[in-house]
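A single structure is presented below for examination.
Note that one protein chain of the assembly has been removed; the remaining protein chains are unaltered in position.
Note that the chains take the letters A and B in the order they are written out, and that residue 1 is the start of every chain.
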Amino acid sequence: MNDSFSLFHRENLTLEGLSRLYEWDLFVAAHNLSERVEVLYENVPSRLKRRLVFPEYGLTDLEMTDSEMVMVHGSDEAESVVQFCNHLELEKYKPGGLCVDITGFIRPYLLFLLLWFHVQGFRRVDFLYAEPSIYLDKEETQFVSQEVVEVRAVLGFEGSHKPNNTRQDILLIGAGYDHHLISAVASFKPDARKQVMFGFPALRPEMYQESLLRADWASEALGFSEREAARRCLAPASDPFETANVLCEELQIDIEEGTNIYLSSMGPKPQVLGFGLFYISKLREQNSSSMIFPFASRHQLATCKGYSKLWFYRVDFELLTALV
Amino acid sequence: MLWERRLGSGRLQDWLDNFSGDHQLEALYLLSQFLYFGEREIRQMLRSLYRDLFRQRVLKLIRSENSDLGANELIESLRQHEESTLFTGLGNPSESGCHLLYYFRQENRLRKSRFEAVHRFFSRDKNTGQAIARFPSVRHYVFLDDLCASGDQAAEYLEDIVPNLKDTAPDAFVYFFSLVGTSNGMSRLRDVSEVDHVDCVFELDDSYRVFSGTRCFHGAPKTISKEKARVMLDEYQSSFEVDILGYDKSELLVGFRYNTPDNTLPMIWSTKNGWIPAFRRYHKWY
Partner (left out) sequence: MVLNPFAITKASDFTDDQINLLWVSPGEKQFERLLAPSQKMPIVLFGGKGAGKTHLMRYYSYESQRLRIRGAKNLLEIERWLGIFVRCTGLNASRFRGKGVDQEVWDLLFAYYFDIWITQRVVSVILDLNSETIFESGEEQEVVRGLCDLFDRWEFAEVKTLASFLRRLGDIQKEIDFKVNNAVFRRGEPLEITILSTPGSLIFGIPKVVQRALSSFKEVTFLYLIDELESLEAEQQVFVNTLVREHEGGCSIRIGTRLYGLRTRRTLAAGEELKEGSEYEPIQLDELLRDSGSTYNRFARRLCLKRLHEAGFLRGENDEKTIDSFFEPRSFRQLSDELAKHIRDKYGDNPPHLEKLRRQLEERDILSSTDLEVAIDCLRCQGEPLLEKLNVLSFYRAWAKGAEVPKTLDKIRKQCRDYQKTKERKSSYGTSLQHFQDDLYAQLCRETGVKYRYYGFENFLQMTLGNPRNLLKILKQIYRWAEFRGTEPFRSGPIDRELQDQGVRETADWFFHDALGQGQFAERSRVGTERLAELFRQARYSDKPSESSLVTFSTNWSELREETRSCLEACCSSSFLYEVSAGQRDKNSYRVDCKYQLNPILSPRWDLPIARRGTIPLKPEDVDSLFAEDPSGYTRLLRERYHSLNAPFRPFERHSQLLLELKDDER
């Protein structure tokens, strides 16, 4: 059992608890109209607050009412992140005082942001995640409106793969609800061995079963044969650090042997954070690995209702570097 | 695939045949809402229990005592705490709470010496004859169970044991963790004053109750209605010895690989009066 990431601080809090224990200089969230993002934004204890508006959510100018809103634009996720980081002067917060709500963040942006913090030499950044109480359409929930424009590596997470026969490559997918995305990514690397990570314990117990069902739709692309169970792995849906631990464990041999590793995280945001942390600390140096993602032109806005739990994650970048 | 292939179409049909034709649709819908924890899931929950419920609390305790520990010191302090922990199950060793201990120990690679039966927590002072802690260096006593539904049984048990424990080891912390718990059960146990931490991996609040809750029928197809299903179930009450809504009217639809708790609707597990179960229950002999 791999423990390296267990030391990171994570906590399950209420809003009151949050206010009692912490206070930040700048709080940044992704605006997506969902209740939980709003509730958190209103109540988080921070001197300054800013909302990022991602173009994929398709919010019109009319909805840009607030002076605290920052429009995100750029030709790709890297350019966009660098642009808003500069705009918000995030470098000021390198020693601490910055808090990011990852709830509404679009995954590639979140990954690049994490990398940016690391490359820029940030000491510490806090992250918050608000769990929904229920997904709107249960099993039919779709977060992305169907059209995958392309599958490619997330900028910054591109790696240097080896040209040996790709049959031995491994693709580890963090499963979300969108089976089309899982299929798209799996079809991109048809020759790789596939493994799917499910969030368990899930945010809600029935979500696990629901995600299994959705993944079954993608089972052709995943190449699952009767030996399905062997290619599943589980990591807690709300814990990025344990997710990173599980990844260490699952990929230990592949890392040692220098296999081409492809990761794709399409599950809940804490899982995405975990994948990012794992990549930065364990794979970036090792080199023959990349994080791929099915990029879509649009994302749906309110896919979940309600607000249940709040999670706090403290990423100590010095500790992260020590793990490399 | 979802239920470890336990319910093939033959068995499924047999179970459905318990119900008359026009009730079968409702019965099937209810079955589809059943939350099943197979071997893989249970093992993962046991890991989560140790790692997320127990270990994180210890880390929090360490950080509260000393907020600026470096990584190495943190690791060492954690190790020491983990060495001074004892795990035990609720109730009789043959009950499900205790057989879980074996898997719990395996999954988390813990040493045997971390586990003791409750009566071994105590020994007698040779001179005074008083009860004393057998392992005085233990700082954490952890009680484990699989399901805490009403919480009554666990509360009774703990109310009996814990005060004595605290008497003999006043600085120790006492924990109760279960894999699955209802909100009612959890708060019942939190009321047991001497237990320091009560938690579970999956908490089922009232919204999980099949009929008085909101989740079960949320998003159901239009032909299925909660009211119809409830009325339908009443017709079968006579087949069951337990309340149609499960023991203590818990209204649960939960099952584990090794057993189905009686808090779950008996239509799932009953074998009485010729009823064919979907996921049978192995009874406790009290």
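By our rule, a contact is a pair of C-beta atoms (placed from the backbone, for glycine too) under 8 Å apart; a residue touches a chain by one contact, two chains touch by 3 or more.
Nothing here was measured: the structure is a model prediction, and the numbers come from that model.
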{"item": "Chain not shown: contacting residue from A:7, A:39, A:59 or A:151", "value": "A:151"}
{"item": "Absent-chain contact - pick from A:180, A:204, A:269 or A:282", "value": "A:180"}
{"item": "Residue in contact with the excluded chain [from A:19, A:43, A:164 or A:321]", "value": "A:164"}
{"item": "Contact residue for the chain not shown (choose from A:189, A:204, A:269 or A:282)", "value": "A:189"}
{"item": "Interface with the undisplayed chain - residues on chain A", "value": "75-76, 78-79, 82, 119, 146-153, 155-156, 158-167, 169, 180, 183-184, 188-191, 217-218, 220-221, 223, 225-226, 260, 287, 290, 294"}
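Following the convention adopted for this analysis, only the chains that are shown with their structure count from here on.
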{"item": "Touching residues (chain side chain A, partner chain B) in the complex", "value": "1, 6-7, 9-11, 134, 137-140, 200-201, 205-206, 208-209, 212-213, 216, 228-229, 232, 234, 236, 239, 242, 319, 322"}
{"item": "Residues of chain B touching chain A in the complex", "value": "1-2, 33, 35-36, 40-41, 44-45, 47-48, 51-52, 55-56, 59-60, 63, 71, 74-75, 78, 108-109, 180, 201-202, 204, 215, 218-219"}
